[in-house]
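Every protein chain except one is present and positioned as in the full complex.
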Amino acid sequence: MKIGVVTSGGDAPGMNAAIRALVRYAFTQGFSILGIERGYAGLISNLIVPLDPRSVGNILHSGGTFLRSSRCPEIRTPEGLAKAAQTLKTNSVDALVVIGGDGSFRGALEIRRVSGIPCIGIPATIDNDVYGTDETIGFDTAVNTAVEAIDRIRDTALSHERVFFVEVMGRNRGFLALHVGICVGAGVILLPEIPAQMNEVCRKLKSFEERGKATSIIVAAEGVGNTMEIAAACEKSTGFEVRYSKLGYIQRGGSPTARSRLLADLFANEAVQLLLTGAQDKMVGVQGGHLVATSLGEAVGREKPLDMKLYRLAEELAV
Amino acid sequence: MKIGVVTSGGDAPGMNAAIRALVRYAFTQGFSILGIERGYAGLISNLIVPLDPRSVGNILHSGGTFLRSSRCPEIRTPEGLAKAAQTLKTNSVDALVVIGGDGSFRGALEIRRVSGIPCIGIPATIDNDVYGTDETIGFDTAVNTAVEAIDRIRDTALSHERVFFVEVMGRNRGFLALHVGICVGAGVILLPEIPAQMNEVCRKLKSFEERGKATSIIVAAEGVGNTMEIAAACEKSTGFEVRYSKLGYIQRGGSPTARSRLLADLFANEAVQLLLTGAQDKMVGVQGGHLVATSLGEAVGREKPLDMKLYRLAEELAV
Amino acid sequence: MKIGVVTSGGDAPGMNAAIRALVRYAFTQGFSILGIERGYAGLISNLIVPLDPRSVGNILHSGGTFLRSSRCPEIRTPEGLAKAAQTLKTNSVDALVVIGGDGSFRGALEIRRVSGIPCIGIPATIDNDVYGTDETIGFDTAVNTAVEAIDRIRDTALSHERVFFVEVMGRNRGFLALHVGICVGAGVILLPEIPAQMNEVCRKLKSFEERGKATSIIVAAEGVGNTMEIAAACEKSTGFEVRYSKLGYIQRGGSPTARSRLLADLFANEAVQLLLTGAQDKMVGVQGGHLVATSLGEAVGREKPLDMKLYRLAEELAV
Partner (left out) sequence: MKIGVVTSGGDAPGMNAAIRALVRYAFTQGFSILGIERGYAGLISNLIVPLDPRSVGNILHSGGTFLRSSRCPEIRTPEGLAKAAQTLKTNSVDALVVIGGDGSFRGALEIRRVSGIPCIGIPATIDNDVYGTDETIGFDTAVNTAVEAIDRIRDTALSHERVFFVEVMGRNRGFLALHVGICVGAGVILLPEIPAQMNEVCRKLKSFEERGKATSIIVAAEGVGNTMEIAAACEKSTGFEVRYSKLGYIQRGGSPTARSRLLADLFANEAVQLLLTGAQDKMVGVQGGHLVATSLGEAVGREKPLDMKLYRLAEELAV
């Protein structure tokens, strides 16, 4: 069996570890692996490179994806799909493994439909917004990067006794912001899933000050809207000096944490196992500590719920 | 209700986060909290400090334990226990929360027996060797610290094309070494639970070289014996230059990772919940992603199994 | 002799190390030290705390300033200055050491004029924009923080073969941006001191692409204007996808690097030496590897030149 592997969409730390584990485990099973470069764009334009255990040496710890990635709208067109299917045929690819997020899995479903070959998804995105898995590759790394960044900001916040308003990534979901918020001890966490009343936020900040808490950190998901304006409104309403920071792209990169690496190994291993057992369109995932498979259709069709209990705990600890 | 909290045994990153979460969540439930300093030694000698939400401000991200800790053999004597019980009585402590490892929980069981007050255990140790929980507070931090350290060593290993032999902590168990080993892509992982034949290890190293892998990293748990001698034997037998490094105490300290902080929050919250529901001698833990309670007796009496599937995966990826 | 010490203006990593060294070295000379809290605001409102070698234990490695700081316009008014002088008199302060940037030293000159006591400046700012010293406390830390952040961004830049535009701090000067730019291998560095032609920047980016350099990083000082608009103009003109990130407040905080700590020790030591030799209004500094003293008047009155040779080297290496 010849397996193609592609990294697609936004890069996430641990993608390289996943490619390495996939290549090496597939190798032990007697499969050969072709790397597809530059995401679906490379699938369309036939950018193929053979991979073996040595060609994935010394990449385990590096961020990004050495196969490179891209956002590729062309994959949603009949022409793009036809070219992709042709590439798979030309290179005698028997199965495709897609490492990416839900947008990439939508593409995978289409490729599977047109090419007829099995497609397995490995969820890798710092946003953790994929249904069917408690955690995605790269999420733990992004959480830690943001937490370390805010720990730095805390030094200034404490020195100047100010309120800091920090925007973190997460697209239109609040998974990253919630985890980061609770882990930095944020006074307020703003999430797209939980509409916040501005006067309630300001009331909280004032109550913190009354209780002697000179410094507060507000963590806001990018999905809640224009966070810079919200911060300004907050400053105006409370009269406190509010400093604003948007962490931005630093959250995407960096060497993967141990957990992101481990997840990459487990997911890659499971992906090959699924192919061995004849799976056609599954996404691997972890639920309650166990590896599970979800149909790609379900993974892209359903919305992953936010852990409301965790949100309430974060609120209770902000006293 | 007045709750006493003590950190005992070896320190672990996230202990401060656990104290903070405990104090704050207990406060929201109307309880007051007394901190016991210097582990069980402070319980015996009545080193007590009242804690409130402000006194645990700005400690979430710091390593170690601000209450300090100690190893205290006296707690195993009738005299020590009597003094500990007296301290609890004098300070009208209604329940005790012990943050530490299995040795500390053995002490907790004795204290419970003598004092008659409920004792709840929160597992916090970098060794992750506590039955009843998949993970302990501090484990994820120690894994990441060791992984980052070995990533540095890899630079030299690659530059000089040498074999590196690295000892990590874990007392007499291999949890830390197994996770570190798989996350750094170790060629060989030596664990106390899995007796290794020296000639088998050397055979592997030679086969790596034959397949063009110029550099190998061996991760060994401290529990496997005199690792420096093992490394020397390995060098003698293979003829390769083998460099040795014992990571040592750096693995204990440092700011807790996001995961160690989160676990601290969840465990502390659950500990208070257990007290609210009348628990007398439980340890909180996480299993399969869910919070669970195990009796302290079971936690200290049973041996946590190693994840053999993970070990085999590590072996399969080392090609 | 009784020495007062105050941290003023923006915080910088290493301020705590400087306070510690000042207190300890002054102690060995038989002096006592008073800490003034919250910058000049605390000098005006008499927020004084005695410091001894133990009270500055375990702060060496922490970012920010435990004495806290503030921006305090009142110190520029006759009323504010009178109150400050009164505080110094009330507490029998014989000399004042000001740790901060040039704004703080302007204040120090006024305080010296009104109070008549000697004032010594220790330059500490991440901007490194103080005349009379090659380097300020905190600069090396901020450079490294920005470099590490951009190393993370590079992972995404390489994975997606994009141009990244990164704004770093530095107020109206380019010291930080120049050092960061050369250390990350920036293709283009934009500094307030060197007006850039937009078409020249775009021409460079295009020539990079022609020479096979798929990814470029542009480092821009905040002092060059609205960097987000410049990045957008750059995108429009070249047709390349340009990603924008403003590093923001993470550059201020964090544990000081070895160099920032060492500079703190050397400057604090020299400040006490200057007081011993009767100096009245000096700023300590380092020039060509040697400790030097500059009059505070000169330090605030003259403009520190940018190292143009370093800028040209950065340009030459961007091929």
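Think of it as A, B and C in the order they're written, each chain with its own count starting at 1.
One rule holds for everything that comes next: a contact is a pair of C-beta atoms (placed from the backbone, for glycine too) under 8 Å apart; a residue touches a chain by one contact, two chains touch by 3 or more.
Source: prediction; values computed, not measured.
Novice: Please provide the labels of all shown chains that the missing chain touches.
Specialist: The chain that is not shown is in contact with B, C.
Novice: Which of C:67, C:180 or C:247 sits in contact with the chain that's absent?
Specialist: Answering carefully, the residue with contact to the hidden chain is C:180.
Novice: Mind listing the chain C residues that contact the chain we can't see here?
Specialist: Residues 20-21, 24-25, 27-28, 53-54, 57-58, 60-61, 134, 140, 143-144, 147-148, 151, 154, 158, 179-180, 182-185, 211-213, 255, 257-259, 261-262, 265-266, 269, 287-290, 313, 316-317, 319 of chain C touch the chain that is not shown.
Novice: Since one chain isn't shown, list which residues of chain B touch it in the complete complex.
Specialist: Contacting residues on chain B, toward the hidden partner: 7, 10-11, 13, 15, 38, 62-65, 68-70, 145, 149, 151-156, 158-161, 164, 243-250, 252-254.
The definition used in the following text is that only the chains that are shown with their structure count from here on.
Novice: Where the contacts of chain A and chain B overlap, which chains show up?
Specialist: none
Novice: Using C-alpha centroids, which chain lies at the maximum separation from chain B?
Specialist: The chain lying farthest from chain B is C.
Novice: For chain A versus chain B, what separation do you get between their C-alpha means, in angstrom?
Specialist: Taking the average C-alpha coordinate of chain A and of chain B, the gap between them is 28 Å.
Novice: Could you grab the centroid distance between chain A and chain C? Build each centroid from C-alpha atoms only and quote it in angstrom.
Specialist: Those two chain centres are 35 Å apart.
Novice: Hey, how far is the Cα centre of chain B from the one of chain C, in Å?
Specialist: One centre to the other, that is 39 Å.
Novice: Can you pull out the residues of chain B that are in contact with at least two other chains?
Specialist: Residue numbers touching two or more other chains: none in chain B.
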